[in-house]
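The complex appears here without one of its protein chains, the remainder shown in place.
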Amino acid sequence: MEKKLSEMGYEEEGIVIKILGGLRYKIAGMGIRKGKGIKMMTKQPIKGPVVVTVDRSNTSIGLGLADKILVQVKK
Amino acid sequence: MWEIAVELTIDQRWDLVDRIAKETIEVGAYEPTLRDTLADVTVKPLTGIPFAIAVIYGFWMFFSGFAGFFTDGFFVKIFDVHFLPWIQSVFPGKGTWLYFIFVGDPSAETCFESFGVLTSGLFLPIGVVLPAIVAFYLVFAFLEDVGYLPRLAVLVDGVLHKIGLHGYAIIPTILSLGCNVPGVTACRPLESRKQRFMMITLLGVFIPCAAQIGMMEGLIPHLIGWVFLTLAIGYFAVGFILNKVWPGESPEILMDVPPYQKPTWRNIGRKMGTRTSHFLMEAVPFFLLGCLIVAVMYLTGAMDWLGNALAPALTGVFGVPEETVAPLVAGFLRKDLAIGLLGGIELTTWQMFTSVVLLCIYFPCLATFALMLKEEKWKEFLATMLVLVVTVFVFGGLLNLIGIGLGIA
Partner (left out) sequence: MGQANVGKSAFFNRLTGAKVAESNYPGTTVDFTKGHMLFQGEYVDLIDVPGTFSLQPKDKAEEVAVKMLGEEKEALVICIIDASKVERGLYLALEIIEKGYPVIIALNMWDMAKSVNVKVDTEKLEQILGVPVVPTVATRGEGFKELVSRMGQAAPVTIEEIIRSVGNSSRTHH
C-alpha cells in the first residue's frame, strides 16, 4: 500500500518510492532516497515531527516535509 | 565553483554507493541494548515528555543546590565574615574618595551592599557567579556529551512550530542560558534568515545567561521562578508576533538524531576548564571596571544627574526608584553585576521583581551586542533593537500596572 510518510503508523516499515520537490536534494546526504527501506520510530503530538530510521541512522523530519515523501508500506 | 567535469546525479551517486556498500559492508544481527531502549523511551512522547521534565527539573535542582552550597555555605562566610570587616578596617583613609571607590560604604555588612571595587567587585564574580557557571556547565557538558539535546529538540518541536521556529531552536536557547554568545552563533544551523533573525532577537532579549541566573539565585531565590515565567511568556509572545509580521520562510525540522554515547570525563573536564577560565579572564576585570565606573559616577555627581534625568521613565513608567540607574549603567558592561547591584538598593518585592526583569531584557551584554552586528544584516539588527526597546516599555509598563492593580507596587 502507498502512503505518505506522515501517515505511517508507529513501527510501520516500507520503501521510499518518491520524494517530491527540492526536498530530495536536501535529504540525499542524510541517506533518505528512492528505493530505500524506512521505518517509523515515533510521531509527536501537536503536529510535531516524525522520527524515522534509515540505514541504522535516526532522522527527525517535520510533518510538512514528511508529507512530501511517499512510501510503499510493507504489509 | 569547480571546473571538474564528471559529476553524477543524486540517483547515480547513490547507485554507486549502494554497489560499493554491497561489496564492503556486512551488517550483522544485533540485539538492541540498554542504549537503544533508552534512545527509544526518551524520544517517544508518552515516556519522553515526563523524562524531559524530570531532566530539566534535575538540572535546576543541581544548579541551585550546587551554586547555593558554594555561595551561601562558603563564599558568603569568607567574604562577609572575614574579608569585609578586615578590608574595611585596614584600608587607609576612611571617608576619602579612594576609600569609597575601593571599599565602598564603610558601614556595609555584606558585600552585596558595599559597592566597592575590592568588595562587591570581587565577591560578586567569584563568590556568586563562579559557582553558578561551574554548576551550569558541569550538567550541560554532560547532556551535550550524552546526546540528549537532539531528543529534546524533537519533543519541543511541535510547540516551537507554533511561533515559526522548530525544535532545533532549543539548542541555541539552552546554550544561551549558559552564555548568549555561543547561543547566538549556534543559530546558524537554522535554515532560513527569518528563523535566524527571530531566534537571535529572542535570545538577546529574553534569555538570561548562567551568570545572571546565578546572581538572581544569590539575591532573590524566592522570585526566580516568576522571573523565568515572565521571560518565557515574553519569548513566546514576541516570537508569535515576529512570526506574523516578519517576512520569510519557516522551514521545518530536518535533523539527525545521533545515538547516545557514554560521556567522557576528559571532554567534560576540558569544556568546564575552558569555560571557567574564560569567565575568570573576561568577567572579573569587567566587574572591577563596572564597580569603578559606578563609584566614580557617584562621586562626580554624574549618577545623580542621570538618575534625575531618567526619573520620569523609571518612576513614572516602570515604578522603580531612580537609584536603579546605577545598575542600569553597570548593565551595559555586565548584566550579572547590574543585578548584583540591586542588592544594595531599598526596593519592595514587586519593585525588585520588575527591576530584575527589566535588567534582563533592556540590553544584551556588550559581547552579544557586537556579535549581533556581525550575524545580522543591518535591517535585521535595527529590528532587533526596536523589538528590544518596545519590549522594555511594554513589559515594564505592564508589570507596573499589574503591580498597581494588585496593590503591591
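Chains here go by letter, A and B, matching the order in which they are written, and residues are numbered from 1 within each.
One rule holds for everything that comes next: a residue touches a chain if its C-beta (ideal position, glycine included) is under 8 Å from a C-beta of that chain, and two chains touch if they have at least 3 such contacts.
Source: prediction; values computed, not measured.
> For the chain not shown, which residue from B:Leu254, B:Met297, B:Leu314 or B:Val392 touches it across the whole complex?
Spelled out, the listed residue whose C-beta touches the missing chain is B:Leu254.
> Quick one: say which of B:Ile171, B:Leu341, B:Met372 or B:Val392 touches the chain that got left out.
B:Ile171
> Just name the one of B:His161, B:Arg196 or B:Lys335 that touches the chain not displayed here.
Going through B:His161, B:Arg196 or B:Lys335 one by one, B:Arg196 is the residue touching the chain not shown.
> For subunit A, which positions touch the chain that isn't shown here?
Counting over the whole complex, subunit A touches the hidden chain at residues 25-31, 55-57.
> Residue by residue, what part of subunit B touches the chain that was omitted?
Touching the missing chain: residues 1-2, 4, 6-8, 13-14, 16-30, 33, 144-147, 149-150, 168, 171, 185-186, 188-191, 196, 254-256, 258-261, 264, 267, 270-271, 274.
Everything that follows uses one rule, which is that only the chains that are shown with their structure count from here on.
> Across the complex, what residues on subunit B touch subunit A?
Of all residues in subunit B, those touching subunit A are 10-11, 13-14, 27, 39-40, 43-45, 48, 150, 153-155, 157-159, 161-162, 166-167, 251-259.
> Name, in rising order, each residue of subunit A that touches subunit B in their complex.
Its residues touching subunit B are 24-28, 30, 33-34, 41-49, 51, 56-65.
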